[in-house]
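Working notes, beginning with the structure itself.
Yeah, one chain of the complex is gone here, protein chain that is, but the others are all in their spots.
We call the chains A, B and C, going by the order they appear; numbering starts again at 1 in every chain.
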Amino acid sequence: MPGGASQGSAHDTFPKLLLRNAQKFAARAAMREKDLGIWQSWTWAQVLDEGRALAIGLKELGLKRGDRMAIVGDNRPRLYWAICAAQSLGAIPVPVYQDSVAEEMGYVLEHAGVKFAIVENQEQVDKLLEIRESYDGIKHIIYDDERGLNHYSQAGLESYASVQEIGRKLLASSGDAEKLWLDEINKGSGDDTAIMLYTSGTTGRPKGVVLSQSACMWAAETANQFDNLTEKEETIAYLPMAWVGDHVFSYAQSYASGYCVNCPESPETVIADRREIGTTYAFAPPRIYENLITMTIVAMEDASPIKKKMFHTFMNHARKVGGDILDRKPVGVLDRLKYLLGEFLVYGPLKNRYGLSKVRVAYTAGEAIGPEIFRFYRSLGINLKQLYGQTEAAVYITGQPDGEISAETVGKPMGKVEIKIADSGEVMYRSPGVFTEYYKNPDSTKETKTKDGWVHSGDAGFFDEHGHLKIIDRAKDVGKLNDGTMFPPKYIENKLKFYPNIKEAVAFGHGRDFVTAFINIDLTAVGSWAERNNVVYASYQELAGHPEVYKMIEAHVNEVNRELAGEERVAGAQIARFLILHKELDPDDGEITRTAKVRRSLINERYAVLIDALYDPSVKRQKIKTEVTFEDGRRGAIEGNVEIRDMKRYGAGDVAFREAAE
Amino acid sequence: MFYREVGQFKTSYKADQSIFPILQDRIGIAVILFVAFAIIPAFGSDFFLSSIMIPFLIFALATIGLNILTGYTGQLSLGTGAFMGVGAYACYKLTTFFPDVNIIIMVLLSGFFSAAVGMIFGLPSLRIKGFYLAVTTLAAQFFLEWCFIRISWLYNYNNSGAIEVPRREGFGDIVLAGAAATPATRYLVVLSIVVLMTWIASNIIRGRIGRSWMMIRDMDIAAELMGVRPLYAKLSAFAVSSFYCGVAGAMMVFFWLGAAEVESFDINHSFLYLFMAIIGGLGSLVGSFMGAAFIWILPIIIRALPETFGIDINAATVEHINFMLIGGMIIFFLIVEPHGLARLWQIAKEKLRTWPFPYT
Amino acid sequence: MNMAVAPTGTAASKPAAQEVLLDVKNVSLSFGGVQAIKDVSFNINKGEIRAIIGPNGAGKTSMLNVINGFYHPQVGEITFKGETRSAMRPYVAASQGIARTFQNVALFRGMSTLDNIMSGRTLKMHKNFFWQMLRFGPALDEEIEHRHKVEEIIDFLEIQHIRRTPVGRLPYGLQKRVELARALAMEPELLLLDEPMAGMNLEEKEDMSRFILDVNDQFGTTIALIEHDMGVVMDLSTRVVVLDHGEKIADGTPEEVSANQDVIDAYLGVAH
Partner (left out) sequence: MDILYNIFIDPFVQMGNAPDFLLQVLWSGFVGGTLYSLIALGFVLIFKASGVFNFAQGIMVVFAALTLVGLYNLGLPAWLALIATIGVMALLAIGVERVVLRKLVNQPDIILFMATIGLTYFLIGLGESIFGGEPKKMITEELGLPSGSTSFEPFGGLVIIEHLDVAAVVMAIVLVTGLAIFFNKTRIGRALRAVADDHQAALSVGISLNQIWAIVWFAAGIVALATGIMWGAKSDVSFALQIVALKALPVLIIGGFTSIPGAIIGGLIIGFGEKLFEIYWGSLLGSGVEGWFAYVIALIFLLFRPQGLFGEKIIERI
């Protein structure tokens, strides 16, 4: 049985933790929300008071053990309390992505068999009412923000405050309302379902991942121990409540450790709100870290020359020694002094602007982060780490312990997690945190979770020599070269795309003798490089074919090959030949999706000539004619004569030599 | 650069609306107050205290007074000097009648007399604005100057036509005013009053009354349609403004000059205060201090500079250069930064807060 | 959010018997021989949105100026909440519960958005000079209480992000919204809007229309608005009065008015 971790504990469910916190941290802030211009705060005791009133009110309205209750809205304290209120009654909260359209949401609500819904505002009420027309299982819709809703007279429509009012009246009038409620909490155990989270799979309908109280509890306790998190942490809740990460970071871990969760005023004000609060424990997907850097670079472009010079000088210095200082490695006194000066002039103010000055631990996960970006933050002294997690694992699978940080890996198994790599290269894990089942979907459950509790992650990866897991690709995308070498296209493409000059890359190799690649240059980056270096060009095509550009891209590819050579399992997948495409892969031509995902089949077909040329070692240049759609919708053709470059491939020894030389 | 605002969040409107919401500003003001109250009196020379700090503080207070009227309420006044005179003469008469009352109380009480006079001359502001109003304040200036000369009762029928500050003791037997008062004592008295009154001014300005002044200044018609009674708003501005000027005038005579005649309150002084307000920044309390420091200390530097380089320039020339410089600076500021030094300071502060970025 | 600002309880349920809030009777106004308004009478019912339309120079703004006491009509009388008057100061109108916005935004340019809206609370604040001076005790409590109300309005009109911005720096559309916020801060019973959507793009117009409807709906505020965009007028208003050359030429529901031949002529510029 999973969840042995907290068995026998008096605090095996989150409502029980709330009772504990309301005593242990009675006067400590549990939640804050930027509302009406200031941070409205609730102590743990107040959260208990609010949650209790709501729970008893909900009970009175008929919410029973096992019922499902949807929660729809932005991150709001009242919605988090609703989770606990539902759990206290043994009901199952089902947070739903607030921006999904009525049809999508309707599927989830119907699938989950939702009876109650607690929603944020009029917008969501309208959606729920629309859903109710086809799915009449929703008996009660409870809304937080009353604005615009006073004329709604539909049955079962209640305001959050009025439900709480019912609860408060009962508490005041009958002596045993509270006792009955406490009894309900005591009935709860670790085996109860804590929450159902719908994952939007890449294909098909969303699946409802059922997580038990003990799974969530294990995750919360493991993560808190991993980074020594205490009740003193401040975090900000801004990622969707329906996402497992937010549920664990902003709810489970907070209840387990007693730390304070802050809700921003609006999605647009997250940066400013984070700065005000000064989060100590932070999480963000790579995109957000990237955006901060872009913002920094753009802003610094407009700074005065002296400031610019100062900025670059100190940033270079940080790149040199910042990471080592953070990792407590030996650094010379002079360098340390210069870093201190930099801290005052640049790093400190930068962290201040980012709102990350007080961060003890910051995480990135979800996708691969560019090594440059990762190191940038660490060189500023921000303890940015990576973790690997999934909804099915209640987030935590691996994480980077302090002092064992690397841009390329996702760290070691956390706590009681066991990991094995299947023969196919797929990562499999087992932990007390794994999910119970996919709701009403035994087939998928069976496919994903083995009888003895191992879960197929769907990701391909391997352990490096330090025992750190490295995720390379989706397992189903990993192919094989003819000699049996593993070929992870996305892994190679990502490595290429981390260079700012490379906008898009497409790697080929499955069922072939060696790996080749198409490369798309980034017009902005390469264009500005061209401007700085007086490279004259008239068109994208001319720039893409420019010998200097080829030289530059060749250096990047060479670098990627070196890196690959250092990694045992993918060393054979070095790029043997590449070319720079004469046109940009364009969503208008259907070559990539609007979200910038490459459409491989279409490319295989369109650029067959080029692919064939890549696999014919005698061809050094290849002519091609492609149809294109112009911005005004007209269609035309571009002709190109594309050069193909052969690359040097490295053996393991070359890499060792290089590392020694550094 | 120095600002680290991470983690400074407000959980109440009270904290959000405090004078210095940013921690670093609170530290800064604490340091300034410490230097002003402890370091300067302990280490400042008599010359520095009497000839630089005391007049600077008094001028700053007068400029705050003018700023309340001109900067915050938008009513141009050219009669600041005369309103200060009213305070000075009132204080002189009060202390003549009640020699045993603490002179500080008398200084503060004298403000009420100038406030009353200010309100009388403020009455036309209900019907006129802009430089029309400036003319009525000129009327006040000249009429009051005439009073100071002709009504010899005001200076106790002194033959010299001047008022001379008698010796006054307070808080036990500390000499507060008169020839025997030490510069440090006088400095501390002036400083305390200025700090207290600046704090009060900032309170008023941030509250309902201050807002109604600014409403009148920015758009009097809209203000009236929002329920502001122009009579109350304007007259209260005249009263408060004149009160400040009156107290500054009384302090000028009692804690700085020691004796004064009508020349101390003439129209040229009125202009000087206007310049302090403009260069410092209309509608800014910090600016009032900056403007006063600028106009008062610049000439001192101009006088001192040639000496340090061993050049001999006669005093009259220095005076003339000073006039040209001040006139030039006024035009310069009106053209380049009509909001004065205060705005420059604000911009600098904003830069420091967004450092290293050039903007937010 | 609990909107505690609503001055008139449950306004939503439209009263069966129409209660007249403002009655304009035979008003004429002239400036030095120029007749701006000629013998105009109309009324505004409690809780309705009343549009005043007409070609340029029809006397619409003058009419608003008469209603809130800025102009004093030579002839005629105005009854507001049962009290009849012919001349009074604008601040008296304000204290009786009439607020307005202006054709060319009339914000206090030297102040921030927050202070501008706070200025709308002037009439509701009473603590005396002494307390103001110390900003302590009652005066501070009062300031905070009103700040709270103002924040609710900021929230209502979705202008949180510009709270601290000096209004002079705001784009025009937002300035108009701040002006509306300032008028709402007065908790008026009658809100006069002088071309609230002039110079706005389509999206801003839609936002503003929504806010006007919400204000009417949420707080039960009676609204009189001047507007040129006929589409907006048709969508928003309960009844429309049409002025032309200072005279009333039509009065009725939007449908009635738009079918009226005089109105069509006036808009097409037919000489009479």
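Assume a contact is a pair of C-beta atoms (placed from the backbone, for glycine too) under 8 Å apart; a residue touches a chain by one contact, two chains touch by 3 or more.
As the structure is a prediction and not an experimental result, all values here were calculated from the model.
J.: Decide which residue listed in B:Val6, B:Ala36, B:Leu76 or B:Leu341 touches the omitted chain of the complex.
T.: Residue touching the absent chain, from the options given: B:Leu76.
J.: Check the options B:Ile19, B:Ala38 or B:Ile128 and report the residue that touches the missing chain.
T.: The missing chain is touched by B:Ile128.
J.: Using the definition of touch stated at the top, determine which of B:Thr96, B:Asn158 or B:Thr317 touches the missing chain.
T.: From the options B:Thr96, B:Asn158 or B:Thr317, the contact with the absent chain belongs to B:Thr317.
J.: Provide the residue numbers of chain B that touch the chain removed from this figure.
T.: 76, 123-124, 127-128, 130-132, 134-136, 138-139, 142-143, 145-146, 149-151, 221-222, 267, 271, 274-275, 278, 316-317, 319-331, 334-335, 338
Simple rule for what comes next: only the chains that are shown with their structure count from here on.
J.: Could you quickly compare A-B and B-C and let me know which has more C-beta contacts?
T.: Counting C-beta pairs in contact for A-B and B-C gives the edge to B-C.
J.: Round to the nearest whole Å and give the separation of the Cα centres of chain A and chain C.
T.: That gives a centre separation of 49 Å.
J.: What whole-number Å value describes the gap between the mean CA coordinates of chain A and chain B?
T.: 58
J.: At what distance in angstrom does the C-alpha mean of chain C lie from that of chain B?
T.: Between these chains, centre-to-centre, one finds 41 Å.
J.: Identify all positions of chain C at which a residue touches two or more other chains, and write them in rising order.
T.: Residues 147-148.
J.: Where in chain B do residues touch two or more of the other chains?
T.: Where chain B meets two or more other chains at a single residue, that happens at 12-13, 16.
J.: Along chain A, where are the residues that touch chain C in the complex?
T.: Touch residues, chain A against chain C: 35-38, 145-148, 150-151, 161, 265-266, 268-269.
J.: Quick check on the complex: what are the chain C residues that touch chain A?
T.: Within the complex, chain C touches chain A at residues 1-3, 12, 114, 147-148, 151-152, 154-156, 160-161, 163, 214, 217-218.
J.: Mind listing the chain A positions that touch chain B in their complex?
T.: Within the complex, chain A touches chain B at residues 32, 37-41, 234, 275-278, 296, 299-300, 302-304, 307, 310-311, 344-346, 348-353, 355-358.
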